[in-house]
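Note that one protein chain is taken out, while the other chains of the complex remain in position.
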Amino acid sequence: MPICGYLITPSPGKKDAVQKSLSSFPEAEVYPAENQNMLIMVTETDSKEQDQELEHQLKSVENIDCLALTFGANPA
Amino acid sequence: MSAPKASPGCAVGILGLFMIVPFVVAHWVEDSFHHDPGGHSTALKTLLNSPLEKKTAPMVVPDPVEGAKVRTLREFYSRRAYPGAPPVIPHPAGREDLMGDSCLTCHAQGGYVPKYNAFTPLSPHPEKSNCRQCHVPQSGKAKGFVSNWSKVNPPKRGQSAMGGSPPRIPHTLQLRENCASCHVGPSAVEEIRVSHPERENCQQCHVPRTTQELFRSSLGKKVDGR
Partner (left out) sequence: MIRRELLKAMALASAATAASTLVPGVAFADLPEETNTDVQWKKTPCRFCGVGCGLLVGVQKGRAVAVKGDPACSVNKGLACVKGYHSIQVLYGNDRLKKAYVRKDGVMVETPIKDALDLVASKMKETISQHGKDAVSIYGSGQWTIPDGYCASKLFKGCIGTNNVEANARLCMASAVTGFLTTFGKDEPMGCYEDIDHADVFVTWGNNMAEMHPVLFSRVLDRRAKKPGVEIIDLATRTTRTSHAANHSFLFKPQTDLAVANAICHELFEKGMVNEEFVKKYTAFKKGKTNIGYGLEDGFAFKDKMESIDLKEFKTFLADYTPEKVEVISGVPASDIRYMAKLFGDPRKKVVSFWCMGANQHTRGTWINNLIYNIHLLTGKISQPGNGPFSLTGQPSACGTVREVGTLTHKLPYGVVMKEAARRKAAEIWNVPYENIPSKPTYHTVEMFRALDRGDIKFMWIQVTNPMVTMPKLNRYRPGAQKDGRFVVVSDIYPTPTTDVADVILPSACWIEREGMYGNSERRTAHFEQMLQPPGEAMSDTWQLIEVAKRLGYSKQFPYTPKDHIEQIYEEYRLFHKGKTHNMAPYEVLQKESGVVWPYVDGKSTLWRYNSKYDPACDATKDFDFYGKPEGKAFILARPFEDAPEKPDKEYPFWLNTGRVIEHWHSGSMTRRIPTLHQAVPEAYVELNPVDAKAMGIKHGEGVKLVTRRGKIEMPASVGGRGTPPEGMVFVPFFDENHLINNLTLDAFCPISKQPDYKKCAVRVEKA
């Protein structure tokens, strides 16, 4: 059950669009910053394979300048 | 209702500081280490009665008595159910029926106690005399009833905004307006004993953190119907 934390820097002005795209992933909970062009996100998947697939998909989301993995855990 | 006033507490604390210093110095001068609650040594009386002009050497905060037990932060927190709780009475507390005059004999003025080889912690609120209203001893004998109480971590020290700036006060001041009780002198908690007690007006530089919220300017926004 991998759990990951991400810090996302969208392209300038694209915070809302990125929030919308990321929210479409059922495994993700997205929290935009109130006062900066950033979002944080936590994801939870059922297996390592699913997690890698999700990561792959996240990398192809448009309008993201920087996607940083800040936390990874794989509880049994 | 008025907020607790800092000045009387600080005044008592500062007075307490000046009481400890000559008290301890006086004991250094004499050879006996009698804890003399209420009474004073002749050396101390002389110091207290001497007119100000005659004062020569500046007051120095002495090191604790060599080998004396020092209050540690770990010990400090172990006596409290959570940071800020009233500490339990960690020593046999004598007569249970008396009010605070018996406790304050030692805890209002401080001083070295040979029996425990330690300096008595000062009460930051000696004007309160119903001590056992909040402070109770622990018998260590109680059985039964397991608790899932978990202690929260105490606040971090040295919370400065920038390197070297005066750290903010990480605890509330309610019943702790007298900074000297824990931060100054030989009975201070070791890890938080300050280097500069002589500056006295602690809150000139050290402020509490009242809110975590950021400042949001109301410029350009409608305020109060304007």
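Just so it is clear, A and B label the chains in written order, and each chain counts residues from 1 on its own.
FYI, contacts are C-beta pairs under 8 Å (C-beta built on N, C-alpha and C of every residue); 3 or more make two chains touch, one makes a residue touch a chain.
Please read these numbers as outputs of a predicted model, since none were measured by experiment.
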Displayed chains contacting the withheld chain: A, B
Per the touch definition above, residue among B:H91, B:K128, B:R157 or B:R199 touching the missing chain: B:K128
Selected from B:V70, B:V136, B:I169 or B:I192 as touching the chain missing from the view: B:V136
Interface residues of chain B (partner: the chain not displayed): 1, 3-4, 81-86, 88, 95-99, 127-130, 132-150, 152, 172, 174-175, 212, 214
Residues in chain A touching the chain absent from view: 1, 3-7, 29, 31-36, 38, 40-42, 44, 68, 70-71, 73, 75
